[in-house]
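Then we have chain A:
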Amino acid sequence: MTAHITPLPAETVSPGAARKTVLEVENLSLAFRNADGLLPIVTDVSFAIAEGEAVALVGESGCGKSITASAIMGIAPDNAEIAGNITLNGTVISALPPKDRRRLCGRHMGFIFQEPMTALHPTLSIGRQMTDTLRHNLGLSHKDATDRAAELLDRVGIPRARDILRGYVHELSGGMRQRVMIALAISCGPSLIIADEPTTALDVTIQAQVLDLLEDMRRELNLAMLFITHDLEVVGDFCEKAVVMYAGDVVERGFSADIVRSPAHPYARGLIDAVPAHDDGRTRLTPILGTVPPVGQWPEGCRFAPRCGRADAQCRTRPSLERHGVTDARCWHPLEDRP
Partner candidate 1 sequence: MSMTQATSPDRLAGGDEESFVTTNKPVWQRLVANPTAMTSIILLVVLALSAVLAPLLAPGNPLKVSPADRFIPPGAEHYFGTDNLGRDMFNMVLHGGRTSLFVGLVVTAISMSVAVVLGAISGFYRQVDMVLMRIVDGLMAFPGIVLATAAAAIMGPSMSTVITSLSIVLVAPSLRVVRGQVLVVRELQMIEAARSVGVPTLRLFTRYILPAVSSPILVQASFIFSAAVLGEAGLSFIGVGIGPKELSWGNALTEARNYIAQAPWIVLFPGLALMLTILALNLLGDSLRDILDPRLARRR
Partner candidate 2 sequence: MTEQSILSVTGLSKSFRAVKAVRDVSFSIPRGKTFGLVGESGSGKSTTARLVLRLVEPTTGSISFRGRDLAELAPRALRAERRHMQMIFQDPFGSLNPRMSVRETLVEPQLVHDIGTPSDRLRTAERLLAEVSLPRAALDRFPHEFSGGQRQRIAIARALATNPELIVADEPVSALDVSVQAQVLNLMRDLQDRHGTTMLFISHDLRVVQFMCDEIGVMYLGEIVEQGPRDRIYGAPAHPYTQALLASAPGKGSGQRARLKGEIPSAHAVPSGCAFRTRCPHAFDRCVNEKPAMRDIGGGQKAACHLLDKAEAA
């Protein structure tokens, strides 16, 4: 445990009940080894999630949010060099050998992917995929595993669970597939769920249903949830806290409501202003100029500086993640004009 990191004040989240921290990520860095040496993908990512809490990892494509998730799960590619501490329920898991890491998967951490169509096996039945997991992780008999699988499907709102167990992923609609994925992720009673853009591929009305289901599961099972998304509006609705990433860095961290309403980091502000919001009657949007620098071509110092209106000479040195008002931001010139 390092002292200089300010973990998110979990105690103040829900006054009255002190919630146990499930996941703590400290100074997580990840780089790919290739012919030219190390290619940094993610640097100094720190955050914590308590039980029953949803934390969003927000950013545009290529910011490193998905690879952060796979580093936590222990399923990052072989050529990834990972530094920093990952603590799950009080145990430092980042130091464990791969075999032991694998054992945590399913039983302690569940994963939900963006595309359930490709994330579920095309030629194994839904039931087989669920019972394989249940039998291996919980040592259930075939019959018990099948019963439990049917219960789980029922619980995530899938009608005719027994029939669906015999079916295959291509026979289901998009929403049903994602429900199966959720059932699979919670099947072995994990304390942490990592959901990688779980509703991006779904239609608006189905997206709302799936978000509701995830919220119900989180409350009922007191799950800690890491919710990876590019959509700040979903974050505001669904997650208590948010971690905003840009080019492999955490640029802002705090309560979602604060970040959505009055972000301190110019990038977070830019993301919010770039979206045409309902009822705002604007005739022009406020885009962020330029494009996200590709991995390997990050500028020195603040990585957002080349696209930032507030950048000056100071931004050529790297800012640290510090408390500004109600959120933490990695910025030399955070926005002050907060309500």
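For anyone wondering why these and not others, all candidates are chains of the complex that A comes from, given by their letters.
To be clear about the criterion, contacts are C-beta pairs under 8 Å (C-beta built on N, C-alpha and C of every residue); 3 or more make two chains touch, one makes a residue touch a chain; residues count from 1.
Source: prediction; values computed, not measured.
**Q** Thinking of the complex as a whole, which of 1 or 2 is in touch with chain A?
**A** 2
**Q** What does chain A use to touch candidate 2 in their complex?
**A** These residues of chain A touch candidate 2: 60-61, 173-176, 203-209, 211-212, 215, 230-231, 233-234, 236-238, 270-271, 273-279, 282-288, 291-292.
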